[in-house]
Every structure is written in structure tokens, then in C-alpha cells.
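Right, chain A next:
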Amino acid sequence: MVPPEYYLVLSAAIFCIGLFGILTRRNALLFLMSVELMLNAANINLVAFSYVWGNVTGQTFALFTMALAAAEVAIGLGIIMVLYRNFGGVDVTDATTMRW
Partner candidate 1 sequence: MAGALALQSGPLPDWTAVSPALILALTGLLLFVIDSIDSDSDNTVLLAGLSTVGSLFAFGVAGWFLVEGTGQAATGGAISLYGDALVVDGMSLFFTLIFTIVAAMVCIASLDYVAEQRHQAEFFSLVLFAATGMTLMSMSNSLATAFISLELASLPSYALVAYLKDNRGSVEAALKYFLIGALSSAVFAFGISLVYAATGSLLLSDIASSLGDADGMTGILGMGVLMLLGGFAFKTASVPFHFWAPEAYEGAPAPISAFLSSASKAAGFAIAFRVFVEAFPLGQLPAGVDWVLAFQVLAVVTMTLGNFAAATQENVKRMLAYSSIGHAGYALIGLAALTAGGPNANVLGASMAHLLVYGFMNTGAFLFIALVEYWGVGTTFEDYNGLGARAPMACVAMSVFMFSLAGLPPFGGFFSKYVLFYSAIEAGFWWLAAVGAVNSALSLFYYSRVVKAMWIEDAAPTLELGSKPVGLYTAVIFAAVGTLLLLPAFQPVIETAQTVATALF
Partner candidate 2 sequence: MMIEALMAVTFAAALVVFVAPDEYAGRLAAALSLLPVVGSLLMWAQYDASGNALLGGDIAFETDFVWLSLGNLDVHWFVGVDGISLPLLVLTTILTTLAIVSAWTPIDVRQSQFYGLMLFMEANLLGVFTALDFFVWFVFWEAVLVPMYFLIGIWGGPRRKYAAIKFFVYTNIASLVMFIGFIALVFGLGDSVSSMRLPEIAQALRADQLGSFAGLSADALKLVAFVAMFLGFAVKVPVVPLHTWLPDAHVEAPTPASVMLAGVLLKMGTYALLRFNFTMMPDVAKALVVPIAVIAVLSVIYGAILALAQQDLKRIVAYSSVSSMGYVILGLVAYTTYGVGGATFQMIAHGLISGLMFMAVGVIYNTTHTRMLGDMSGIADRMPVTSGIFVAGAFGYMGLPLMAGFAGEFFIFQGSFQSTVHSAMPLFTAAAMFGIVIVAGYLLSAMQRTLFGPFRFDGDYEVTEAAFHDVAPLAVLLLLVIVLGVDPDIFFTMIQQAVNPILETGGGL
């Protein structure tokens, strides 16, 4: 059996990849996808440790997380739509009218 630490390392890696994406991508859609990646890192943990601990709480919660991620994307796409309309693009760094 794969030791649980391996899952932790995997999820951490995926989390970091997502984070890296957020920090480097200026496209709003890629930003969203990176967030999805991070959420899925959490899901890996939840499912893995659901198995380790022998209860289904984690697995169930992982389903909720996915659903919420979908909802989040729905809202996010709406916001990106209006971003595109107002700023003529989906570059997140364009919207800087407010600062300091």
C-alpha cells in the first residue's frame, strides 16, 4: 500500500503548481484553472485520508468541494465576462484603476 505521506507530497505538489499558476498567469481563465488545481489538491488529501482513517467524511466532503468549485467557476466566469466588457480583455493586471 502507498504510505499516506506520498499522498501528502502529491497534494502539496499539486497545490504548489496551482499556486505557481496563480502567481505567474495574467489570464483570468488560467487563474481560475489554477484555483481548481489547488482545490483538487485538497480533494486528493481528503480522499486519501478518508481511506486512511476509515471513514467516508473526507470523500463526501470532496464531493461538496467539487460542487462548490463548479459554483465558483460559474460566478467567476460571469465576472470575467464583465471584465472583458469593461476592460477589453481578460488580463487580470489590466484592472488597476484603484490602488494605494
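With respect to how the candidates were assembled, all candidates are chains of the complex that A comes from, given by their letters.
Methods note: a residue touches a chain if its C-beta (ideal position, glycine included) is under 8 Å from a C-beta of that chain, and two chains touch if they have at least 3 such contacts; residues count from 1.
All values derive from a computational prediction rather than experimental measurement.
Enquirer: Could you check which of 1 or 2 is in contact with chain A in this complex?
Expert: Only one option touches chain A, namely 1.
Enquirer: Provide the residue numbers of chain A that touch candidate 1 in the complex, in ascending order.
Expert: Interface residues on chain A, with respect to candidate 1: 4, 8, 11, 15, 18, 22, 28, 31-32, 35, 38-39, 41-46, 48-50, 52-53, 55, 57-58, 60-61, 64-65, 68, 71-72, 75-76, 78-80, 82-83, 85-87, 92, 95-99.
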